[in-house]
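Every protein chain but one is kept in place in this view of the complex.
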Amino acid sequence: MTRLLALLFLLLSAPALAQGPDPYAQLAGDGYAEIEAGVAGLAASGDPRAGVILSALSDGRLLVRPSDKTLLIRQATGIVDARTGAPAQDDPALKPVRANNRVRRTIEASQGQLNLVSLDPAKRREAADAVFKARDAAALPALDTALAHEKDAAVKQAMTEARAAVLLAKPGTAEAEKLAAIPAIQARGDGDAMGILRGLGADPSEAVRAAAARGIAAIETRLAILGALQNVWYGISLGSVLLLAAIGLAITFGVMGVINMAHGEMVMLGAYTTYLVQEAIRTKAPALFPWSLAISIPCAFLVAGLVGVLIERFVIRFLYGRPLETLLATFGVSLVLQQAVRSIFGPTNREVGAPAFMSGAFDFYGLSVTWGRMWIILFSMAVFLGLLFVLRKTSFGLKTRAVTQNRRMAAAMGIRTPYVDALTFGLGSGIAGIAGVALSQIDNVSPNLGQGYIIDSFLVVVFGGVGNLWGTLVAALTLGVVNKLAEPYIGAVLAKIGLLIFIILFIQKRPRGLFALKGRAVES
Amino acid sequence: MIAWKTWSSAAALAAGLSLSALATGAARAEETIKVGILHSLSGTMAISETTLKDAMLMLIAEQNAKGGVLGKKLEPVVVDPASNWPLFAEKARELISKDKVSAVFGCWTSVSRKSVLPVFKELDNILFYPVQYEGEESERNVFYTGAAPNQQAIPAVDYLMSEDGGGAKRWVLEGTDYVYPRTTNKILEAYLKSKGVKDEDILINYTPFGFSDWQTEVSKIKAFGSAGKKTAVVSTINGDANVPFYKELGNQGIKATDIPVVAFSVGEEELAGIDAKPLVGHLAAWNYFESIKTPENEEFIKKWQAYKNNPKAVTNDPMEAHYIGFNMWVKAVEKAGTTDPDKVIAALPGIEQKNLTGGTATMLPNHHITKPVFIGEIEANGQFDVVWKTDKLIPGEAWSKQLEGSKDLEADWVKLNCGNYNTKTKKCGGA
Amino acid sequence: MDPPATAVGPANKSKVTGALLYVDDLRVTFDGYKALRGLSLTLAPGEMRAIIGPNGAGKTTMMDCITGKTRPDSGIALFDGTHDLLALDEPAIADLGIGRKFQKPTVFESHSVADNILLALKGPRAAAASLFGWRNRVAAERIDAILTTVGLLPHRGRPAADLSHGQKQWLEIGMLLAQDPKLLLVDEPVAGMTDAETVQTAELLRRIAGDHAVVVVEHDMHFVRALQCRVTCLHEGAVLAEGSIDAVSADPKVVEVYLGR
Partner (left out) sequence: MTRLIDLKGAIFLSLLAAFCLAVPVLNLVVPEGSGLHLPTYLVSLFGKYLAYALLAVSLDLVWGYCGILSLGHGAFFALGGYAMGMYLMRQIGSRGVYGNPVLPDFMVFLNYKALPWYWYGFDHFAFAALMVLLVPGLLAFLFGWLAFRSRVTGVYLSIITQAMTYALMLAFFRNDMGLGGNNGLTDFKDLLGFNVQSQNFRVGIFVATGIALAFGYLIARAMTVSAYGKILIAVRDAESRTRFLGYRPEHFKTLAFTVSAMMAGVAGALYVPQVGIINPGEFAPGNSIEAVIWVAVGGRGTLVGAALGAVIVNYAKTILTGAMPDAWLFALGALFVVVTLFMPRGIVGTLMEKFGSRRAAATLPPEPEIAPKLAEEGQGS
């Protein structure tokens, strides 16, 4: 009876598929090829359980009982039979059905077909994209049906593109149909579209070839412009990382004149604090995980700031007026801090997770913008403005500037200079710690983390002009953008070398950086 | 004046003390058998090498619990070459000359191995080198327990070309700019071309050590991969740079189903430092995976986690290489009845040791070993799901057949007593 | 005072003015702050001139411009009627025969008093030459003579760092003498000196004038009076008044500047 029903289904909904082997049996099979065939079969069969089973498979929740090759699904409520949905016995012998990339690709394509009629527009959009990628001719009828009912313009466009892609890939499509499909692909205008049009280079029809060539030319122009913009964006993103790394140094080095070689280690401490905060959240309050970075920011500031205050009190305060010796002492401190972290946390990387809002990318008029980078850019700007505010508008900032400009006079006016020194150094270190929170998202959280940024940080501060926060900002962004614009042409290494030589020569031209303060006082 | 005298005599005394401090130690009687461990515990390589030091300490402790070797206890001598290549040579010299070790287990990077090579040759001692490397070398004093390119790179490419692997037609060879990726990519390029892959379908790119801003490179890969043909990335990116690379892959939404990345330097240890969820499905080719279920492996993992006192401690491929190498050395010493390096070197070829992953490794006359090759897909928990393995063990080739300069070379320390015998000219010593 | 109309090039060897120092319409701006606003000054050979003015009047900036430390935005500065000072850097200007003493005494603290003078003595200045050979006995006699003049002979062998503030001032004046310049620019030479020392310094400067032209910048009116020379009063980067000390100090504009508005 069921068999008959299944046959009926097949005849009704899956015209492409003739009666084939049982997909359930194939899914329970051994080889990936067999499992893949099962996935395709199941999707094409129109079986109402197909969606549930496929998503279970892609999540690793589809199980097989080795004794009788029955498929089961692990759900939150317990084990159910895959075929019927009826509850079933749990069994330690159950083994997950394995998926590799090939299987997962087929699942994605199949889910695409199944989800074309989903109620959720986002899902439909995703499904259309999956079909676009898979270009499976079997999806065409479903696509046509879905397209006829689609109301959402964006989804509709995605479906049109998918349909065009399928048509162009399918052998035996009529010339007229192809010519009608090409503009839809051309309008898409990305690398994938270009790939499809390139595939038409060997088309028998001259008209199709010509249309494809025009399409390719149009896309190439568009991509060239987008590529340049994309590089600028990457540059700003790199610049924001440089800014984050350097901005704390702009305080400890730029304002206080301490050549703080342990600055990178402050960044590292910030990153490790993030790790600890996330660990605590994972074990104690998993629900807070999306907020873990926000929670880490004040923690990292405090930890790094506190260490900074300690360094200032125990080492640096004896060295004011001997800036080059601060270099030596803080280099020693950096060795100690690195080894301390290595002893406590081990030499290997620590995992810092990315909250959902930090991962993925979105499309901005053809530019692919990753969320993580965008947040880092916004974050670095916020830190910069915050710091500017503290130094310019608060009484602490006023005292800091007073002390760094004229220690004796400030002391005479009743400012407790040791207190201000310690807090200023703590502020710079704390800012470095905050940078560590952001850098934990894009780099290794290891004892060597700080080493990678220290030289760049110094160069940024010096290039921008010591003691000038705006200079630091402009320098970081300039270096980032120039680096990224040069990178595609001469490669990452030469771009970096070129930049270093540029800075060396630039300093000859303007020995005090981009935004040097002029005047008699600074020259003596 | 008097003060100056005091000072100079103090200096002389200090110099004298230091001389004697350095020179002693040689004279002590040999109650134990000393084994040198030469792995960086600080600097950039500490991240990878520290675990190997611990693994060796565990293996030695275990052997001692079994009664040691030749009735004597083994005594590990640990030094820190601090990721500094000249220091590797200096420390190797110290281990052999001052501490009189019977064998050294150590090095990770090729340059550290190259740096210590002359020392081992000169002082005639044994080095067990546990890391996959670029090949093109076979030395009498070195035993290579890691993979040669034919035991890792070529099987991985074969897999990706197969239908199971996705039938890749277009290739990105992305590597850190140093000798291992350079050589591996040269070999792979030649191999791919021999399989009919065209020039325009191969993109080779190098980045510096510790590279952290991958935006441009990843978008380049993305663009290269959207040309219509199935694309795969072969990554020989070195340690530190991997984490930001994978993070960027995840950020730019490159999924393994679109463009799979197969890596030769990313193992359980490296994955422990990243959130693996966005990486599910990306691949690694190794000769060992922690997830492989064999009784030997399960026991090894249990012991390791107990030794580290950390239930989350992971094992990896170079650790297994040390496991195999160490046990081979023990067997060879027992076979030779002495720790004399010359005798042990002669005894080693032919020694067999069970792999942790099944099968038996054999030390070959070219001082490389036979190994199974596994391809694993990254799982969300940072482990690997083995999706493919060779049906038999693959013998390590010291000299690549794909490279112009080495295709006629052969290494055989048993019959030919030569590491670079030229089969064309029938002479030892290269071309 | 007729300003030269033509620019002074190297080809133009003839003197365009008989003045030793001719400065006209110097303008300097620091980050929007106008330090000099059209300052003009003429000094005859061997003349002594005192320059006074409140803080911020541009006294030191003027010296900076003459000695090549600061490049003015516009203006003319001629030395000896032939040399365009604005085109030269400090060593070249020093070579022409302009010596300078800083407001804060600047001596080589690690060197002995005698070595300080030795380094200042007229002679070749090339690096390569200095590697070989040391100055001869004639130099030693000259050093002693200068040290006698500035009263530091007993301190000959002491490190300059050990000298008192006033002694350092004198040492620096001694160094100027050793340079044997045509023009000495002396910035606040008696700051931190006792009254007796001030008197001695005034005497010393008077003795120097005649052989050398001297420009003295000073706040101390008693000292300026003791110099018995022409006085120029600067205010806000330009000349406010010029004349004898009595004439200038009686000038209502000067009084207003000094006593406040």
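Letters are used for the chains, namely A, B and C, taken in the order the chains are written, and counting of residues starts over at 1 for each.
By our rule, a contact is a pair of C-beta atoms (placed from the backbone, for glycine too) under 8 Å apart; a residue touches a chain by one contact, two chains touch by 3 or more.
The model shown is predicted, which means the values in this text are computed figures rather than measured ones.
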Contacts of the hidden chain among displayed chains: A, B, C
Per the touch definition above, residue among B:Thr32, B:Ser97 or B:Thr362 touching the missing chain: B:Ser97
Selected from A:Gly254, A:Gly270 or A:Pro488 as touching the chain missing from the view: A:Gly254
Option touching the unshown chain, where C:Gly58, C:Gly166 or C:Pro189 are the choices: C:Gly58
Residue, one of C:Leu43, C:Ile76 or C:Ala120, that touches the chain absent here: C:Ala120
Candidates A:Ala25, A:Ala176, A:Met409 or A:Ile455 - the one touching the absent chain: A:Ile455
Positions on subunit C contacted by the hidden chain, ascending: 28, 30-31, 33, 35-36, 55-61, 67, 69, 89-91, 94-95, 99-100, 102, 106-112, 115, 118-120, 125-128, 130-135, 159, 161-162, 175, 179, 237
Where the unshown chain meets subunit A, residue by residue: 253-255, 257, 259, 261, 315, 318-319, 321-325, 327-329, 331-336, 338-340, 343, 391, 401, 404-405, 451, 455, 458-459, 462, 466-469, 493-494, 496-497, 500-501, 503-505, 507-509, 511-513, 516-522, 524
Missing-partner contacts on subunit B, residue numbers: 3-4, 6-8, 11-12, 15, 18-19, 21-23, 26-27, 41-42, 78-82, 84-87, 89-91, 93-94, 96-98, 109-111, 114-115, 117-119, 121-122, 136-137, 177-179, 182-183, 186, 206, 208-209, 403-406, 409, 419-420, 422, 429-431
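As a convention for this text, only the chains that are shown with their structure count from here on.
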Geometric centre distance via CA averages, subunit C-subunit A, whole Å: 64
Subunit B and subunit C, separation of their C-alpha mean positions in angstrom: 72
Whole-Å separation of chain centres (CA-atom averages), subunit A against subunit B: 30
Contact footprint of subunit A on subunit B as seen in their complex: 41-44, 46-47, 50-51, 163-166, 177, 205-208, 210-213, 215-217, 219-220, 222-223, 225-229, 240, 243-244, 247-248, 250-253, 256-258, 260, 269-270, 272-275, 278, 281, 283, 377, 385, 387
Residues of subunit A touching subunit B in the complex: 32-33, 98, 100-102, 104-105, 108, 133, 190-192, 194-196, 198-199, 223, 230-231, 234, 237-238, 241, 338-339, 342, 346-354, 359-361, 368, 370-373, 441-448, 451-452, 484, 487-488, 491-493, 496
